[in-house]
Structures are given as structure tokens and as C-alpha cells.
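Every protein chain of the complex appears in place save one, which is left out.
This part shows subunit A:
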Amino acid sequence: MADLAIRNLVKRYDKTEVLHGISLDVEDGEFVVFVGPSGCGKSTTLRLIAGLEDATQGEIAIGGRVVNNLEPKDRDIAMVFQNYAIYPHMTVRKNIGFGLRTAKMSKADKEARIDEVAGILGMTDLLARKPSQLSGGQRQRVAIGRAMVRDPAVFLFDEPLSNLDAQLRTQMRLEIKKLHQRVGNTIIFVTHDQVEAMTMADRIVIMKDGHIQQVGTPAEVYHKPANTFVARFIGAPSMNMLSGTVTNGALRMASGSTLELGDNLPEGRDVTVGVRPEDLHPGDGPALVRGPVTVREPLGHETLIYVGTEGQEVIAKADGRTPPQVGEEVTLTAAVDTLHIFDAATGEALR
């Protein structure tokens, strides 16, 4: 086990810069998830940590040792790939034991270690099988086993669940989390799925266009998003974004209503008001939004309603039993302390 430190990491491919000097500290035993849309640089960062690519600038240290000039095998890491990369011509036992080929251990110790890992992953009965005789979830477990067998300082996971079906993904998510609680190694996990990030991570690193947007616990990034990108990216359905202006210390919404925020916001500033669908309801309070219901999505205990306003659609949650009808004019309201205020120009959070 070890901590991981990244300092001003830059990666360029010819003239294209894909990582613009990112820095991050990961504590020993921490489960950190990198999340972001395609092309945000999360996988590149992982590959730089693994040593599969060379950093253009900056420093990567694992357990206090700078590893920039070390080969992947000397970095004390193990990686689980999106496509599993388990060797089809080898049995499960050989696949799991593959990482021990170069280890200075007796054959008996190696076999014992493979059996131990197979036991942890519940694969003891499958050791003699070839990958073609395994299901997707079992193959994924073999890939994890091959990484575990070497007991690395840092585990790297590159979107390992994205090829599994929804049910299996939920199951494997839980298994990986349990595994982390059991073995306690530092884990860096890359995904584009914010649900995976929220459910598994101790801390989430949200990336966009080669920059880190925010680092924080799942609760922090959900409740205190640093900017509109994070606010929209985390949470499903996405946060609603409405425009407003700060006038006389109060928030004047495009719907015409005025909300007393009680915060010192810069006077006259155009702002974006973010409100999560679960915080927005039909009601009698100050109107954030007024408009007709365009679509209803009943979920049983509640109903998602889409309300057309200001040339956009806002999503709100209504009661599951007596939701408004399609076409009905509704007033949507939210508690003032659930509102997120962002600078309209920069997108940065103002409170």
C-alpha cells in the first residue's frame, strides 16, 4: 500500500496538449474515482500513472518515490483493463498466476497465493477453465485476480465495468467496493459513469478537457459543485439551470419572482441558478419556474415532470399519486437553501 502524488502533470501528443498540468494527492488506502466525459483525459492520467505513456512534464510519485523514469513493472502497480485483457490461451490459474512469473517466490508459494486470490474472488472451482468458458462477470473477476495476486501498492482500474450488463455492473461494483474494504489497497478507478463514481469512491476527481474540475467526496461534489459542469455532470437527472440577476441583494428570476438569499452576492451580476429535480416541486412558494407540463414520467413513488419555460425544459419531481396532468400550468418552487448560484459568465460557484 502507498500514497500517490501527481504534480503538474502535462501530456502532449505532438502539439496537442491533452493534460494541462494536473495535481492531485491520493492517500494511502484511498479509493479515488476519476470521472468525466470521453476525451477529458482521465484514461490518459491512468496510463501515465501506470507508465504505459511518458509524461511530457510533471511528476508522479508512488509511496514517496518518483516513478516517472521507471518501467511499468517497477512501479508496484497493477491494472485492470476495460477489455479485461485476460489471455485466451491460458487457464484461469495461469492467467491469475501470470503476474507472479517474474516474482521471486517458490512455486509452492505462488500456487498458494493463486489459491488464496481465487478463494477471495470465489473462483476456486473455475481455475482449470479457459476464458472462453467464462461469463463476462467471471472474466472480469479473473482480470481483478491477476491484479490482486501481486499485492500492488496501487490498483488501477480503467473502466472495468463498462462492458457488463446493468445488473452485473451493479453486482461487480459492490464486489469491488467490498474487496477494497477487505484488502485496503489504494485504488484509482476510471469511469465515465457518475453513478459508479458516486457509489464507489472515497473521493471523486471530476475532469473535463484535461483539467481537474473538482476533487471531493461524493457528498461534496453533489451538494457543493464547484461549477456548472460538475453540477450538471453529477446527479441524474441533471441539475436544472435557470438564469437570474442579483438586484438589491435579492435574486430576481426570469419568471418574475424574487428570492431573498441572505448572502452577499455581487450586485447586478447575472447568475445561473442551479436546482436539482429532487429539490424542485409543484407548490405555492416563490415561483422559480412557471409553465405547462410537457411530459410525465411516472416512477411509482414519484413522477418526473418536464415543464417548458424560457425556451428550455425543466425537470421536477412531483408526488407519485396525484401528479399534475400534461398541459397543466404549474408553479415550481424550491427551498432557498437548496439553490446553487453560479456566475453566469464563468460558471464558477458563487455559493
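One rule holds for everything that comes next: contacts are C-beta pairs under 8 Å (C-beta built on N, C-alpha and C of every residue); 3 or more make two chains touch, one makes a residue touch a chain; residues count from 1.
One rule holds in what follows: contacts and distances are computed from a predicted model.
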item: Protein that the absent chain corresponds to, by UniProt name, given "3-methyl-2-oxobutanoate dehydrogenase (2-methylpropanoyl-transferring)", "sn-glycerol-3-phosphate transport system permease protein UgpE", "Acyl dehydratase" or "Ferredoxin"; value: "sn-glycerol-3-phosphate transport system permease protein UgpE"
item: Of A:Ile22, A:Cys40, A:Ala55 or A:Ile77, the residue in touch with the unshown chain; value: A:Ile77
item: Per the touch definition above, residue among A:Ile6, A:Leu48 or A:Ile86 touching the missing chain; value: A:Ile86
item: Identified contact with the non-displayed chain, of A:Thr16, A:Asn69 or A:Ser132; value: A:Ser132
item: Contacts of subunit A with the absent chain, listed as residue ranges; value: 50-52, 71-73, 77-79, 81-89, 98-99, 101-103, 130-132, 134-136, 139, 146, 150, 163
